[in-house]
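Quick one: the structure is below, questions incoming.
Omission of a single protein chain aside, the complex is shown with its protein chains in their original locations.
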Amino acid sequence: MADEKSREEKTPVEEASEQAEKKSPNVIVRIKETVLPFIEKGKEDVRAAQDYKKSQVWKSVFRHQLDETPRNRALAVLTNVFLHLHPAKVNRDAVRFRFTWGMGGISFYLFFVLTITGVFLMFYYHPSKGQAFQDIQFLENDVPFGGLLRNMHRWAAHLMIITVWLHMLRVFLTGSYKTPREFNWMVGVILLVLTMLLSFTGYLLPDDQLGFWAVTVGTNMARATPLLGHEGPFGPELGMTPFNDVRFALLGGSIVDANALLRSYIWHCIAIPLILSVFLAVHFWRVRKDGSISGPSPAVLESELKKVRK
Amino acid sequence: MRKFGIFLLTIVSIGLWVACGGGAESEAPADTAAPAAEAARRVDPATAASLQGKVNYSGQAPQLARLRMGADPTCDKQHSEPVYAQDLLVNDNGTLENAFVWVKSGLEGYAFDAPTGQVTLDQQGCVYLPHVLGLRTGQELRILNSDPTTHNVNPTPANNRDWNESQGPNAPEKIKTFARQEVMIPVKCNVHPWMKAYIGVVDHPFFAVTGKDGAYELKGLPPGTYTVEAWHEKLGPMEQQVTVAASETKTVEFSFGG
Amino acid sequence: MDWAQLWEIVSLPDNVPIVALMLLVPFFMWYGLRQSFATDRMIARLEADSKLAKDHHRKFEPYRKGWDQKVHVWPYLLRIELLAAVVVTLILMVWSITLDAPLEEPANPNLTMNPAKAPWYFLGLQEMLVYFDPWIAGVVMPTLIILGLMVIPYADKNPLGNGYYTYKQRKFAILAFCFGFIVLWLAMIFIGTFIRGPGWIWFWPGETWDHHRLVFEVNRDLPEILGITQQPWVGIFGALATGLYAWAAGWVCHRFLVWNDFNKEIYARMTLTHYLIYQFFMITMLSLPVKMVLRLVFRIKYVWVTPWFNV
Partner (left out) sequence: MVQRLKSWWKSLSKLEDQPVPERDPIVNSSLAIPLALSSLLLMLSLVWAFYEEGWGLRPWRVYQDEFQELFVSALEKKKPVSREEEQAILASSGYQELLARLRQAEESRQSDLQSLEQQEQQIRQRLAILTRPFTTARSEIQAKRYEVETASASSRESLARQLDELRQRNYRIEFPDGPQDYTFGELEEEFNALKAEQGHVQQRKVELLRAPARLQRQLNEYVNNRLAGLTEVQLDGLIGEARGQGIYIRQIHNPEINLVDRCESCHLGIREPVTLTADEMGGRRVFVSHPRPELLALHDPETFGCSPCHNGNGVGTVSVTKAHGKYKHWLWPLFAKENFEAGCLQCHQNDRHLRYADTLTAGKDLFQYRGCMGCHPRDGFDTEPRETREVQKQITDLFAEKQAEQLKAERLLNLGDRAATNEEANQLYADAQAVTLDVAAIDARVDQLRVRADELLLEVKKPGPNLKEVRMKLRPEWIPRWIENPQAFRPDTKMPQFRLSPEDVQAVSAFIWQSGVEGPLDRQPQGNAERGRQIVESRGCLGCHSVGEGEQQHGGNFAANLSRVGEKANYDYLVRWVHAPRRRTLPYCPVHARDITPEDYAGQGLPFRFDLEYNRCPLGDHSLQVQNQNVMPSLRLTEQEARDIASYLMTQRHADAQYAPVPFIEDQALFDRGRFLVRHHGCAGCHEIAGLEDEGKIGTDLTLEGSKPIERLDFALLTHDAKKEGWYNHKGFFENKLRNPAVYDQGKIKEPLERLRMPNFHLSKEDIDRLTTFLLGSQESVVPEQYHFNPSDQRADVQAGWVVVKKYNCMGCHEFYAGQPTSLVDLPQYQGDGREKLPPNLIGEGARVNPNWLARFLENPALSREDVHRNGVRPYLDLRMPSFDLSAGEVQKLVKFFQALSRQPLPYLPVPQEPLTDRELVLARGLFTSQAAPCLRCHATGDPRTDQTKTAPNFALVSERLKPDWTRRWIVHPEIISPGTAMPSGLFREEAARWVFALGRVPGLESYPGDHADLVVRYMFQFTPQEQRRLTGR
């Protein structure tokens, strides 16, 4: 087909020469000289286009072939920014749901969902008394998919807490916190706490009775902080009053009010998520560094347990 | 909570989402097709029946109050002999004059030709002539004042427009109509308190006012069962049930006690 | 039996997660333990015959020679992750479409909700308020719980059962953890959600939550019962009582620690610090159920009364 193409290319030239003969010969020559090189270049492009996989563009994007070779499979993970959290290969039984319960992954996925829905919600929400409540109604009644968005955010939050707990349970049952993963377990605990705080700070934002009293109850405990709460042991002795104790610091006031709303908003939307994602990074990184997920590793027998020398 | 129920079910069976589709359905509009009103029947002259009879009075003919027109000499002047109230005129044959007989019910669903012609109510010698008269709804009532004095015509209806217009001597006649059935509408003249008249407004042609013979006749009634009422200003209304066959002539007597 | 009431509580949108939790946790407990037992059985077999132990791949999952020990993440892991993501999204979608997130009356500081409850995942703490003063239930306990969780890896000196389900090899650890997580934490949440009605009164499931209900409860302090009313004796007595408890609990925990040879083995690996940390957290943890019993059964409010704090 290549020559066919070239024929097409030629024809105009021939015509041109035919016409030229009627006029002056040197014109034809000039035309030929000018046109032919371009044709040559054109041919090159066509050839290149025929096996695109060698093209510069292609190579720049795809680093490896797609055919099912072990190498490619490994590369698929390693060369992908999103997947490279994973090692190229994992323990054969670690891919069993039975072992991992997938709770860690799901929690992360939920965090991801929450971030997205949360960002959308922020478009429609003002953290100010009165307005806040109206905004929620606005979401429900006006915003396309607003209700769905809000529901999803809330339910995902609840679900995340559950999955995080289950994740912890699983990790404990498989004894995965043991050497060398002690530190990562600690990070995990911190993440657990942060998750609950994240959910708790979000509770107040609709500014309805439910959230208001939940938060009131929640923060009232802070009154009793030993030393730092005005109702806690030795608090008064240290000059703690409702207006300078730890609860005041949490709420930005002595009662749950506009300031409290604003604070929990900031905590909920900026501070905690940031902190959490930092720890998240550490968590994942450690998972990789401590030799991927813990197992299932071969069972060790009691008999193989070497005695400690006294 | 409805939704929540769905939620639980959803967990049980996915197929249910279809059912949920019906979730927000709004109740279907009620059947708008109203029953077509059947065309109004018309009276068939061929089968038309008629009612007739007398309105009897068993009591003594009372001594009627004399009307004292002293208040307005012009009235007095017109009468050589004394004028008496007309509120209970008993004829020699023991019947009542000025009783109003009409078909009270049984004609529902019939349509009749629009009323034609006028009924006249004259004010003469400070008395209404006639004293009792029948009128069809929408029929024209022609009111004259043949007195050299001013009257005012003041009907006091219960269910019709009420008006009260004065009519000077040889003033132009008044043409009035009544839109709704009403038996009876008292008419009076505030200037001459003794003046009284009663107008029976009926939405069909079957009514009559008894005269000197105390007889009445209702012609051209379609066969059927009717409530016929005889009304008298003093003795009040009296009803009777009557059934007439096609082109039958039935006699219905009313008799008021003394 | 007031079904309407029961439904009202269970179907409260915010309580749905707890209902789910009540189903999920038992399931996963069973799901995990079942594997633990399988492993244990396998271990038992291997312990029995050392020859088998030599060339056994040491997992209960079926395995043949020549199957590769490691598999590629792509596609074998990723496909599962993808599946999980899809399923979770699906669940979320259905859940969000069918059940609206609660939105109650606008906040009104003058109108107290009764009962006013914290978010469900903190209800454990709120329930704890019944048994301890706020400063313990609301501040000390949570802190200790977090710390306790953190120190687990260091307090647990058992080298076995690292990275595989097993019960036999970690009896004690697992029992302790389940006690803390399920019996204490989750049970408290359950009580706080479903049992505690208006006025934080105890309503059995299916009992009508009556705002007017009154219950007669005198809660007295332990010293009072024993007729000690004078400070400082009350304080001193309390200190003694608490100390006594600590000693008793410590002793029990110790017995557990040296239950059998294997446990002794582990005990041997502990330094004093380990031991003390272990004892401290165990004793504190046990204090909760003990106090619950004292409070609910014996109607005892405080054990240790001082001018500054009460326990």
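For clarity, chains are labelled A, B and C in written order, and residue numbers in each chain start from 1.
In the analysis below, a residue touches a chain if its C-beta (ideal position, glycine included) is under 8 Å from a C-beta of that chain, and two chains touch if they have at least 3 such contacts.
Everything numeric in this text was worked out from a predicted model, so none of it was measured.
In the full assembly, the chain not pictured is in contact with A, B, C, by the touch criterion defined above. The missing chain, though absent from the display, is touched by one residue of B:G109, B:P148, B:G220 or B:P237; that residue is B:P148. Screening C:M1, C:L52, C:L90 or C:L276 for touch with the missing chain picks out C:L90.
Contact with the chain not shown here comes from a single listed residue; of B:D44, B:D162, B:E217 or B:E253, that residue is B:D162. Residue C:R79 is the one among C:R79, C:R220 or C:R269 that touches the chain missing from this view.
One chain of the complex is left out; on chain A, the residues touching it are 92-93, 95-96, 134, 137-138, 140-142, 144-145, 147-148, 208-209.
For chain C, the residues touching the absent chain in the complete assembly are 2, 4, 34-35, 37-38, 41-42, 60-64, 67-68, 71, 76, 79-80, 82-83, 86-87, 89-90, 93-94, 97, 103-105, 108, 111, 114, 208, 210-212. Across the interface with the omitted chain, chain B contributes residues 14, 17, 20-21, 23-24, 26, 29-32, 34, 71-72, 74, 148-150, 152, 154, 156, 162-171, 186, 188, 190-193.
Just so we're on the same page, only the chains that are shown with their structure count from here on.
Common neighbours of chain B and chain C: there are none. Centre-to-centre spacing of chain B and chain C amounts to 91 Å, using the average Cα coordinate of each chain. The distance from the centre of chain A to the centre of chain C, with each centre set as the mean of the Cα atoms, comes to 30 Å.
For the pair chain A and chain B, the distance between C-alpha centroids works out to 89 Å.
Within chain A, not a single residue touches two or more of the remaining chains.
For chain B, the set of residues touching two or more other chains is empty.
On the chain A side of its complex with chain C, the touching residues are 70, 73-74, 76-77, 83, 86-99, 101-102, 105-106, 109-110, 113, 129-130, 133, 136-137, 140, 147-148, 150-156, 158-159, 161-162, 165-166, 168-170, 172-179, 181-182, 185-186, 189, 192-193, 196, 199-200, 203, 206-214, 216-218, 220-226, 229, 231-234, 237, 255-256, 294-303, 305, 307-308, 310.
Within the complex formed with chain A, the residues of chain C that make contact are 14, 16-17, 20-21, 24-25, 28-29, 31-33, 35-36, 39, 42-43, 46-47, 50, 53, 57-59, 61, 67-78, 80-81, 84-85, 88-89, 91-93, 95-97, 99-109, 111-113, 116-122, 125-126, 129, 133-135, 137-140, 146, 149-150, 152-154, 156, 158-166, 169-170, 173-174, 177, 181, 262, 265, 268-269, 308-309.
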